[in-house]
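Take a look at the structure below.
One chain of protein is taken out of this complex; the other chains stay put.
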Amino acid sequence: MATVTVRPPAAPEKARVAERRRRKRRSAWRRQLVALAFMSPWIIGFTAFYVYPILSSLYFSFTKYDILTQPVWVGFDNYTFMFTSDGRFWTAVRNTAWVVAVIVPLQILVGIGAATVLTRVRRGLGFYRTVFFLPTMVPLVAAALGFVFLLNPGGPVNAVLGFLHLPEPLWFRDPAWAKPGLALMAMWMVGQTMIIFLAALLDVPTQLYEAADIEGASPLQRFRHVTLPMISPVIFFAVVIGVINGFRYFTEAYVVSKAGDWDNPVGTPQDSLLFYSSHLYNSGFEGFHMGYAAALSWVMFVVIMVCTLVLIRSSRRWVHYQGGFR
Amino acid sequence: MSAATVVTRRPVPPAIRRRRMLLAVANHSVAIALSIMFLLPFAFIVSTALMTNQQMGSLSIWPSPFKWSNFTDLFGFFPFWRYAWNSLLYAGLGTIGVVLSGIPVAYALSRLRWRGRQVSFVLVLSTLMLPVQVTIVPLYIIFVRLGWIGSLKPLIVPLFFGDAFTIFLLRQFFMTIPQELSDAARVDGANDLQILLRVIVPLAKPAIAAVALFNFLYCWNDFFSPLLYAGNNPDTWTLAISLQQLTQLSRGILANLQMAASILFTLPVIVIFFFAQKVFVEGVTLTGVKG
Partner (left out) sequence: MRRRLVGLVALAMLVAACTAGGDTNAPVETIDPNAQHDPLTLTVWSNFSGREGKITTGVLESVKQKYPWMTVKHVQGKDDEAIQRAINGGTPPDVAISFTPDNAARYCDTRAWQDLNPNLQADNIDKNATWPAAIFSYTQYNNIQCALPMLTDAYGLYYNVDLLQKAGFSEPPKTLSEMTTMAKKLTEYNADGSIKVAGFMPLFGMYQNTVNTLGHAYAAQWYDSSLKPTLSTDPNWTKMLQWQKSIVDTIGYDKLQKFFGKLGGGDSEWSAQHGFETGKIAMMIDGEWRNAFIAADKSKVNYQTAPFPVDDAQPDLYGAGQVGGTIMGIPKGVKHAAESWLLVKYMTTDTSALVTLAKGLRNVPSTVESLKDPELNADQHFSTFMKIFQHPKSTFKPITTIGVTDQDLFGSLAEKHQAGKVSDLQTELSKLDDQITKQLQLG
């Protein structure tokens, strides 16, 4: 490092330096204003549609409120009921946990698998990619109705199973098979996940594969030691998105439950499809227990925050970044 | 990379050629099998949509006769065009809203230096993780007070105040635009607004297109929010709700009509997809890989 000698500024220079500093501060202040101006739509939106609702949700969670009458302060009653007396709460938690623990990994596995197949084919890549992606284009409501029809106990899928002399489950009319039915639907819609993994797989530098080949690695070892670490950021991304979507799982379950009979409570059959969002919706908007729904939403908020933190912390251990910084 | 020597290709011995072909065949068969599995549900849905009521209960896979009138009958059952218009209104205005509000915010988060930038970005990301259910109770109450329940306003207005996904995607993209371009414009005397409009936006067209497309589709398919805010007023139903509510009409709609309705609902999306495939795939990749 070269040394720089600084001469103390002469008297008129002092004024100029001070002026420069003032100008810098003013321009910094102007920059701040400009930035805030650009940010203003989001700032307003964030305050009005996130900060305020979350905080006032906290207030409502301590009340009994049906909109018609004044909210009545009930302290922790809602929470007590939730954790000790509401059987459906625990059912909803279990079902949502099932989605997060089963459907998310399944989608990732199938996504990686399908993407891997795509990396191997040379001709017709565009065609296959389109076909695999197409189901994602179908709106969830339509897909759900479609699967209700397909998995009708007397319907096409069971007909094929019967033809192959396999057992024919009752799918959405059987609480033990309803969630697997939804899992089938989720696997049919892996297109988006698959595309991301395809891009990631194609991004893995071929030199690494060549190096592995030279070392005499088997395909499995290649996958474990080259492919997986290289695509781990994408896996992490898919896991986070998957978990968040798992918590907000609603539409498919709602449509499927009500498909048989509109009087069916959300969660039919027998609460096997009662997910957390459905329970929240039910309590607040079909039962008009706004206070209880608010309490449910706060518990959901806390759990999601914790899960995300855990995921981010754990990611430091198994996610490997090629370059750049977070 | 080493240079000069010309690489001559050795003729590939037949054993290896055979092996390569077998592998290719194996890969293709898996791909084809997967394709069939992905397409089969479509096939069933389409064939059911064309069946008569009597055929519904039977095991037949092929509709005979082809009841194309199922599609036209639908229009008699419910005001399809009104619901399509509502969906279009929500998706169209919503997309305009997120783009208009997302661009300046993404610009501030990526190309300006200011205090609180890092914190704001983290906050934006955090809202991505928040399921809508966490905020609906008070939001619903606000909209009741405002008298907006039963209209599309609660769906559209918030989108004019920023959408986290849009902002995130645009910010990632803006960050890839070289700083020199902004600097050059600044030297020419442009202020930030002009830089944004004249330099950044034209360069970011693919990202903006991707974002607009994603948002349009998200709104088109959205079920939960319209159910909540517009669900009690059939005049403002979107296609997504009407499709589900179709199953609840007092004159029951059998599966064949439901499937026909599903197809009509999906068709615009598939059409858009075919015309904008590239934008899609690029957009999806943008989100995932750049992380």
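Going in written order, the chains are labelled A and B, and every chain counts its residues from 1.
The criterion applied here is as follows: contacts are C-beta pairs under 8 Å (C-beta built on N, C-alpha and C of every residue); 3 or more make two chains touch, one makes a residue touch a chain.
All of these numbers come straight from a predicted model, not from anything done at the bench.
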Absent-chain contact - pick from A:P41, A:P135 or A:G155: A:G155
Selected residue (touches chain absent from view) among A:Y52, A:W98 or A:F223: A:Y52
Positions on chain A contacted by the hidden chain, ascending: 51-52, 55-56, 58-60, 64-71, 77-78, 81, 85-88, 152-155, 158, 168, 170, 173-175, 259-261, 264-265, 267-271, 285-289, 292
Where the unshown chain meets chain B, residue by residue: 53, 56-57, 138, 141-142, 144-145, 147, 149-150, 231-234, 247, 249-255, 258
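Following the convention adopted for this analysis, only the chains that are shown with their structure count from here on.
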CA centroid of chain A to CA centroid of chain B, Å: 15
Residue ranges of chain A in contact with chain B within the complex: 31-32, 34-39, 41-42, 44-46, 48-50, 52-54, 56-57, 60, 67, 114, 117-118, 120-122, 124, 128-135, 137-143, 145-150, 152, 154, 156, 159, 188, 192, 195-197, 199-200, 203, 233-234, 237-238, 240, 244, 247-248, 250-251, 254-255, 258-259, 262, 276-277, 280-281, 284-285, 290, 293-294, 297-298, 300-301, 304, 308
Chain B residues touching chain A - in the complex, by the definition given at the top: 23-24, 27-28, 30-31, 34-35, 38-39, 41-42, 44-45, 48, 57, 59, 61, 100-101, 104-105, 107-109, 112-115, 117, 120, 123-124, 127-142, 144, 158, 160-162, 167, 191-192, 196, 217, 220-221, 223-224, 227-228, 239-240, 243-244, 247-248, 255, 258-259, 261-263, 265-266, 269-270, 273, 277, 280-281, 284-285, 287-289, 291
